[in-house]
Each structure stands twice: as structure tokens, then as C-alpha cells.
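Heads up, one of the protein chains got dropped from this complex, but the rest are sitting where they should.
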Amino acid sequence: MELPFVVVTILFCLGIYTIITQKNLIKIVLGFTIVESSLILIFVLVSYQPGGTAPILDKAYHLVVDPIPQALALTSIVIGGSVTAVMLALVIKIQKRYRTLNVDKLRKLKG
Amino acid sequence: MITPGLFYLIGALLLLLPIREKMTYILAILMTTAALMMTFYLVPGDRVQLEFLNYTLTPVKVDRISKLTGLIFTFGGLGSVIYCFRICSRANLRLIFIFIGSALTVAFSGDLFTLYVFWELMTISSSFLIIMASDGTKKTGYYYFLIQVAGGLSALWGVFLQYAATGDLALKTIEAGIPFFMIAVAIKLAFVGFHTWLPLAYGKAPFYVAVVLSIYTTKVGVYVMSRLLPGIDILAYAGLFSALFGIGMALLQTQVRRFLSYSIIIQVGYMIIGISMGTVAGITGAMFHLVNHILYKTVLFMAVGVVVYTTGKDDFENLGIMGRKLPVTSIATLVAFLGIAGVPFFNGYMSKAIIKDAVNEPLLTWGLNLMSFGTCLLFLKFIYYAFLKKSTISLDKQPALSMQVGMGLLTVMMLVIGIHPVWLESVTNMDVAIHYFDKKHLVSGIQPFLWSIAIFILIKKYVVKNYEAPLPYDLYRQIAKQVVTTGYQLSNYHDGKLTKYLLWTTSTLIILLALLLF
Partner (left out) sequence: MQAAIWLIILPLLTAFFIGISKVFYSYKLLFPLVTGSAILYLYLLISVIDHSYPPKVYSVGDWGLLGINIMVDPFSGLLLLMIALLFLPVIVFSLKYITFHTHNYFILTYIMTAGIAGMVLTADLFNLYVFLEVSSLSSCALVALKKTNKAIEGTFKYLVMSTLGSFFILLATILTYDLTGTLNMAEISVAFQDIPFQIKSILMAFFIFGYAIKIGLIPLHAWLPDSYEESPIPYNVLSSGLVMKSAVYALIRVLYILFGFDFLDETGMLQIGVVWGVVTFLIAHLLAFQQSNVIRLLAYSSIAQIAYITIGLFVGTERGLIGGNFHILNHAIMKGTLFFVIAIFHYSLTAVDIKDLKGLGFRFPLLSFTFVVASLAIVGLPPFNGFISKWLIVEAALDAGFIYAAFSILVGTFLSLTYYLKVIVTLYTKTDKTIEMKEPGLALKLPTIFLGSLCIVFGIAPSLPLSLIDKIPTFLLDHEEYISILLGG
């Protein structure tokens, strides 16, 4: 159980690092998707049972995977997908208006 | 039973109605007279209690001191409202009504919460009076509002400390947070160091605004001080120092209204000294002086107002119009002058005598004599310009009748109090057991006046000279500049770089984690 958690943590930190340090808007959005995937992986990890099967109620399995996190994971995939979509839409608009993808050039609002 | 201030507040509401000009005058006189009558028939000991939030408030509480203050406030209100209702717009009249109403409510409040609320309401209404009055007064109004609110907040902090220490909001001598109440009162009273707003506001604001403000703003401070901070010795010396400073500054002024504002600082010095004695006689003397001071200082402001109204300016030279063309104003000015000089048989004499009797410290007695002397000297300058010096100023227009009526009303009251001072005592049942017109008091009253005439003749050319007004050094503006600069630098950090903002965010997370874990 230890290794997957380490991997997920690294993935999460990597995503955050990307968001903070990258100047390119697309890369920032990619950073967000990385963080989001790491969170979904955590969902999967949380519910994982070695040797467990799908929780279908008509058969008498004694070891099932916890179904709730999987449902939650679906929800957060949807949310993450829509956030990414909105972000990318904005990036397209920004590229059209500002003719750049450098985040430091977005400086019309300040003070 | 209600507080007389309510009449004014209701009057302000009624003035919202779309009524004709004539009706406004009738309404104004009706409301002010009603408030005066109401105050006259209040019985000391009456009180009203009210549940608000978790506190039991006493919005109305009458005793002899508050009744005396209320009487002079309502009487001054009647005079000043009559004086100005022809000249000012209806919006400003409404603000004047709110201002007077809140000042009256402060005078009758029985707890610190009501006191603070109406204290701030006074600030708000008077600031808007200055701001709305004309285009030249915006910055003055801004300054005035800020400094008054600073005083109000200081009082509020004092109220909180007092409440935390005693668990009681009753209006009585303060036990905790005295320094904060001192600052609050000092700003209202225009102590040296806190006085910057007074000449600025009274000098710049339209003359009718100055008339109304001069009746209430500092006087409410005096009243509150007599309630909350009586008998603090050190304040007596501070008051003396403040008064001497006022004399010096007044001599340097070229604008009559600024001159009168510094003169307010001097007169308030008398009241501070009286209150700081802490004895019944001292406080009574201070309150009587408050009454007298309101009468003569208001009349002087009104007279200067007439000069401004008729000639357009308030330089000393313009006062020359008075002796020749404006008979009513001239008589009123003379009576007020003799009152402020403390000449026997005029009104200032009685209260100055009481205060002098109450003071038993040689230094302060000398100080009082010096103050009387200085005041006389200053006002001889005023009289010189008004009546003696030849003047070529011409009259632009006649003063309105209402202005003269308002002024006359207060002048008559001054004469009554001057000739029959015991009447003031009997109205409010305050007996100070003093023989006003015995030899000792007469001599000590007339002395500074005679001396000042002699000195004035000797050094006339220095006194009546028009000095170059010194550029005042204002500490508060310096501090404000520093704060604004800090804000500017802070604002420059927000340069729109998202990366920077994200960095702030993550560092916050790290700090938060560190704080919570260790």
C-alpha cells in the first residue's frame, strides 16, 4: 500500500509545481489536469481491496471494493473535465486577444 | 416623556415634505420653540429606559446640569435657526436640524451607548453640512470628518474599556480608558495639538454653518467632559496652556472667522479649568460659562456672518462696515464684546467670577487673569477695526431681517443674564452663593479690562497689524502621507502577474501547515 501513495503524492506535488512555475498557459492547464488525475488516483487507492471484486449485489462475494469512492471519482472526473474545458476555452480567447500564451503578459488588471 | 432633540429630528423629517417656502419657516420656528418649551418644563430626575441588544439604555435622563445645557442649546438653536433659515438651502437646513437634534440628545443621554451614537451623528451631519455647503469646502469637510471620527472612535474604545471593566454603560465618571476619553474630548474641545480642524472648518465653511457649528461642537465636548472627566488636575494646566496658545495664534490671524475660532479655544480653556477643579462650584461655573460663551460667541459669529453676507469677505478691514451701516449688528457686537471681556453687568462677568472663586491655585488664578487680559486685548483689535478705524468698504446688500431677529434674540438674553445673573441660577435651581456685585468681584472683574485698554493704547500698532499668517505645520497630514505611501507600495506589489499570486498562495499554505503542526 505504501508505494502507490508515494507515487500519487509525487504526482500531486508535480502538478502543483507545474502550475506555479510554468509561464505557458497550456502548461498551467496541464498542471491542473495532473493534479486532478492524482486526486482521482487517490480515490481509487482509497477504495482498493486486494482481491476484491465489483460490488454487484446479486452474488455473494465476501470481499468487495468500496463502491462509494468510485462513484465520487466519476463525479470529480466530470467536474475536473468541465474545469479543464472552461480553462482551455479561456486560453483560446486569451490567445486570440493578447496574441500570446505567456502568463506574465496578462497584466491588464493590476493595483 | 421624550428628549427635546426628538423635535429637531422630527423637524428634519418633516422638512422632506414638499412644502412651500413660508411653511418651512413656520415649521422651523414651531419645532425649535417646541423643543425650548419642552426643555423648560423638564423636571430633573426624569428618565426613560429602553432595552436594546443586551443592554438597558437610558436615552433620556434629566438633571440640573443637563437641563441647563439643554436650555442654552435649545435657545441657541432657536436663535441660529431663525438666523439662517432664509439663507441656507432646505437640504442644509435639514442637516442643521439633525445636528442640533443629536447635540440635544447627547446632552440628555444617560448612558454611553446613546452618547456615542448621537455624538457620531453630530459628526456625520456637521461634516455633510460642510461638504455640501460649497465647492471650496470639500477638502475641509474631508479633514473635519476624519478627525472628528478619529475622536469618536477613541471615545468608542474608551466606552468598550469602561464597559469591560465595570460591566455598566451608565453615564458617570470614567474609571477605565481615561486616556482615550481624553483624546476624544480633546479633539472636540480643540486642545492644542488637536485643534487643527477648528480654524480650518470655521474659517472655510459658509458663515451660517460656522454659526451653528460654533454653538454645539466644542460645547458638547465641554458637557461630556464635565460628565465623564471632572476633577483631573493635569487637565486644568493643559487648558491654561491651550488658552495661552489660542491667544498667541489669534493675534496672528487676518481672517475674522479664524480669529474667532482661536478665541473659542481660549474660552473653552476657562471651562476646562472650571471642570478640572472637580468641585461643585467649579463645574457650575464652567456650565454657566458655557451658557454665556454660547451667547456671545454666537452673536459674534452672527455679526461676522452679516459682514460676510453684506460685503462678501471676512477680512478685518471689512469689519469697518459695521459702525456705520449696520446698527443692529453694531449694538449686538458691542454687547457681546463687553460680555466676552468680562465687564461687570454683562454676561461673561458672572461665570468668570464663579470660576475665579472656585480656583484656589495661585498659578491658575494668575493664568485666568492673563487669559481675561488677553481676551480683552484681542477683542479691542476687533472693536478697533469695527468702529474706530476709517473704512471705505461699501454695502453690497442689506442683511436679511431673519438674521437680525436671530441675533437680537440672543443679545437680549445676554443683557438679561448680565444685569440679573441670579435669574440664571433660579431657572435651573443651581445656587452658587456668590454676591456678584460686591466690591471684591467688581474690582477683579474690571481690572483686566482696564489694563488691556491701557496696554492696547501703548502697543496699538503691534496688535492691529495684519500679520502674515504662519503656515501651520500639521502632524496629521504628515502621518497621512506616510500611510498613503505605504498603501501605494503595497498596491504596486499587485502587478498582475499570476505566477506571483500563486507563489503567495503556496507560501501561505506552507506557513499554515507549519503553524498548525508545530
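For clarity, chains are labelled A and B in written order, and residue numbers in each chain start from 1.
The working rule: a contact is a pair of C-beta atoms (placed from the backbone, for glycine too) under 8 Å apart; a residue touches a chain by one contact, two chains touch by 3 or more.
The structure displayed is predicted, hence computed values, not measured ones.
The chain omitted from view is touched by exactly one of B:Trp366, B:Trp423, B:Tyr462 or B:Trp504, namely B:Trp504. Contacts to the hidden chain, counted on chain A, fall at residues 12, 16, 19, 25, 28, 32, 35-36, 39, 42-43, 46, 68-69, 72, 75-76, 79, 82-83, 86-87, 90-91, 93-94, 97-98, 106, 108-109, 111. Where chain B meets the omitted chain, the residues involved are 53, 116-117, 120-121, 123-124, 128, 131-132, 135, 138, 141-142, 145-146, 149-150, 153, 156-157, 160-161, 163-164, 483-484, 486-488, 490-491, 494, 496, 498, 500-502, 504-505, 507-509, 512-513, 515-517.
The working rule: only the chains that are shown with their structure count from here on.
Taking the mean of the C-alpha atoms as each chain's centre, chain A and chain B sit 67 Å apart.
Residue ranges on chain B touching chain A, taken from their complex, read 491, 494-499, 502-503, 506. Residues 16, 19-21, 23, 103-104, 106-111 of chain A are the ones that touch chain B when the two sit in their complex.
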